[in-house]
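Yeah, one chain of the complex is gone here, protein chain that is, but the others are all in their spots.
Here is subunit A:
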Amino acid sequence: MCDFPFFSLVCTGEIFELKAELNSDKKEKKKEAVKKVIASMTVGKDVSALFPDVVNCMQTDNLELKKLVYLYLMNYAKSQPDMAIMAVNTFVKDCEDPNPLIRALAVRTMGCIRVDKITEYLCEPLRKCLKDEDPYVRKTAAVCVAKLHDINAQLVEDQGFLDTLKDLISDSNPMVVANAVAALSEIAESHPNSNLLDLNPQTINKLLTALNECTEWGQIFILDCLANYTPRDDRESQSICERVTPRLSHANSAVVLSAVKVLMKFMEMLPKDLDYYGTLLKKLAPPLVTLLSAEPELQYVALRNINLIVQRRPEILKHEMKVFFVKYNDPIYVKLEKLDIMIRLASQANIAQVLAELKEYATEVDVDFVRKAVRAIGRCAIKVEQSAERCVSTLLDLIQTKVNYVVQEAIVVIKDIFRKYPNKYESVIATLCENLDSLDEPEARAAMIWIVGEYAERIDNADELLESFLEGFHDESTQVQLQLLTAIVKLFLKKPTETQELVQQVLSLATQDSDNPDLRDRGYIYWRLLSTDPVAAKEVVLAEKPLISEETDLIEPTLLEELICHIGTLASVYHKPPSAFVEGSRGVQHKRLPGSAGSADSPDTGSAAGVSEAPPAVIPSQGDLLGDLLNLDLTPPTTSGPPPAPSSGMQMGAMDLLGGGLDSLVGLLHLGGDLGGSPAMGAGFGAPPTAMPASFPPPVSGGLDDLFDLGGSVGITDLVYVQIWLPAMKAKGLEISGTFARRAGVIQMEMTLTNKAMSIMTDFAIQFNRNSFGLAPAGPLQVLTPVGPNQSIEVALPLSTVGPVMKMEPLTNLQVAVKNNIDVFYFSSQYPISMLFVEDGKMERQVFLATWKDIPNDNEAQFQIKDCHLNSDAASSKLQGSNVFTIAKRTVEGQDMLYQSMKLTNGIWVLAELRVQAGNPNYTVSTVHVRYIGLTGLVSSDLLPHADRRAAA
């Protein structure tokens, strides 16, 4: 059964025939012809050649014909912009038709014609339609503003349509309000800071009134908009909640979830002892449960959001565990999400039920799901202490099934259980050892080796077991190799007499035969530790490990708060802040939950949540122990003098490596971070590296512009760039922002430390990695008082340039480690090279001349500086403020040539010639010569353009 028999008819000949029919005098024939054209168009045939003929049919009283012509126009106007102008008159006329439906149709169609020329003509009719007496026309016009904005944003702003749109929020008709909100929200997305949706109690009231009467889609727009509002007090918050609650019973799940978002956010402001607060909590559970009986795609989105909600307010769903039980025919993506939530809801009260379910899942068919179920059992053990024993016995049961992947997965989680409850379940080790041969996945092998190493003193044949792994050392993955190395060293420290040979074997395998730098470095560290100070080695390698906790897989509280504000959005599905992935919205403001009523006692805010209340327990990450190492060495940061003489047994390689003392350790840390393991941690705790060195894009404009921008002030001035070096999300709540500056000859790193976590931070210390100019802290970090939650403290850290040197990429990159009582964090930043120009950088004229000639051409670079509106004298005096000294000035053919010199802290001289043409804003720094004095060998040729670009400033 076919709608149209024309599909096959339209060929070139047919086009001519249609053309003739379209131009026919008979109305009926015309109409039939247009229909045929549309039929061909909808099935994708090209009938654009008929454009003028079809447009000619537009002026008609026949509504059906008009609609068909409009359909045609929307499709082809883009390809025939000049022709499209022909249609404008009819549109303008239709916009004044007595029938509101025709007016609306015209304005709607006009907005869909994405042709620049047409948009100009659209403005007047649109303005009229926005103020039309009929709500249907106003509502259509509101959307049209969004369309127009998409085509030509500037035009919309110039024509003042945005203000008209804002007025429509107060319209008497709910549909108009909803569409105005929708249009504004869409426009606001491309203008993150425009404050288009300026919400005040009056508009909120309008929105809430409209909410009850508009369509389901309109309700979504309005609810999402409401969620951006911050009520003035708890009373207003409660009244909004009361008016939003009925939306929880809507059949459209998107409406329900948007309502949940508003309630979750505004609940924060309600006092916990209020009766209404409890009522609201109870009301939230049923709609969330209902979402789970919808189609699987809806379930998935709902589950991702429920995952956030249970982390923030576990009490809402704590009695609803059973709805998350996995059904046989759920799609896999729903199964995995349900499993995750089950663990989050697991508590002492329901753990028996949960375990029985998980055990059931572990016998299902789907391998991925089974693995995750086994892991989940381990997570239960870690989360609910009382259940640990039962979990272990369940895991042992599963190991007995001998299903290969189940066994491997079980061993990996048992290792985690050992980490949480050391010295408690060693009795199971024997069973584990029985399955040694069946392990073929690196993670499981690494876990097993870790267990053997950790409990070497209780396993009689530990040396034999480890030796058996050693045979195929080179075929193992890095993870296993690292683990094996650590395990054997542990074994040696525990039973030194019998295992000397073994340890030597593994150290030589790791250091000589391996080309993996991570493995080699760890090998050297152990070797050196063992040969210099076995006692220290014992302290380091066998140090007590911090316990792991359930927190490991919780979302970091500040991120969680932000995500709660984004319930129902893509951000909530990805569990990432919108700024992390939404294109073109880098300026998106981070949303925060409002504080509770009487927010003086701010630590109390999340007390009901339980999540944020818990102290940030130690979370395992690599560098636990290296952090301690750092700590040991941190007190005299500048005196990282020559390393202790290497013992006789040491190889040259080792010496080289450790030559830098502490710094190489820091360097190693970075390396380790990248490769996912470090000696203390041992590979394979499954935790992803939590403290990766953060890198930031270098300042785009380079140093030059700032210096010129600085106005007349003297010296290298106040803040150049205050950058956020370490965002709170990456550092368990510690945020570090700051800038580098040179003040009175002293280089300073000026930092603001902000505590965004819930607990107090103390014991701050700082350390730099080796860097290109030997920057190092000139003293300890002066943070004397503990930093409380939401407090921030400003510190200026003087820097010296006598630290160890290593060339960085980019040259001005500085890697920093900051430690506090919680953890060690790493970040990297870039400093403006101008802060390294010293005050005595003025070269004698003769010396300058001679040096200039001496320098080989290789050391020369040229570039242009654009858009600099200063004459040569002003430039010269400004540059002097930054220790760039003008030695001589020449004027040749209207060009000013400035000869300049500057000296870096490491004694390198940079000479420059600056060519300024009066009236031309572009400077040419035509030649720059560098002369090495002092430290040589460090600076490679790429220092040149770099140093220069900054220096030219």
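Everything that follows uses one rule, which is that a residue touches a chain if its C-beta (ideal position, glycine included) is under 8 Å from a C-beta of that chain, and two chains touch if they have at least 3 such contacts; residues count from 1.
Throughout what follows, contacts and distances are computed from a predicted model.
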item: Absent chain [UniProt protein name; select from "Septin", "AP-3 complex subunit mu-1", "S5 DRBM domain-containing protein" or "CCZ1 homolog, vacuolar protein trafficking and biosis associated"]; value: "AP-3 complex subunit mu-1"
item: Hidden-chain contact residue, picked from the options A:Ile15, A:Leu50 or A:Leu68; value: A:Leu68
item: Identified contact with the non-displayed chain, of A:Asp224, A:Asp463 or A:Glu913; value: A:Asp224
item: Hidden partner chain, touching residue among A:Leu22, A:Val55, A:Leu73 or A:Leu105; value: A:Leu105
item: From A:Pro125, A:Gly523, A:Gly568 or A:Pro832, residue that would touch the chain that is not displayed; value: A:Gly568
item: Candidate in contact with the missing chain, chosen from A:Lys93, A:His191 or A:His250; value: A:His250
item: Sites on subunit A contacted by the missing partner chain, in the whole complex; value: 1-6, 32, 35-36, 38-39, 42-43, 62-64, 67-68, 71, 99-102, 105, 108, 111-112, 114, 134-136, 140, 143-144, 146-147, 150, 179, 182-183, 186, 189, 213, 215-217, 220, 224, 246, 249-254, 256-258, 286-287, 289-290, 293, 295-298, 300-302, 320, 322-323, 325, 327-329, 331-333, 356-357, 360, 363-365, 401, 403, 568-571, 573-574, 578, 581-583, 585
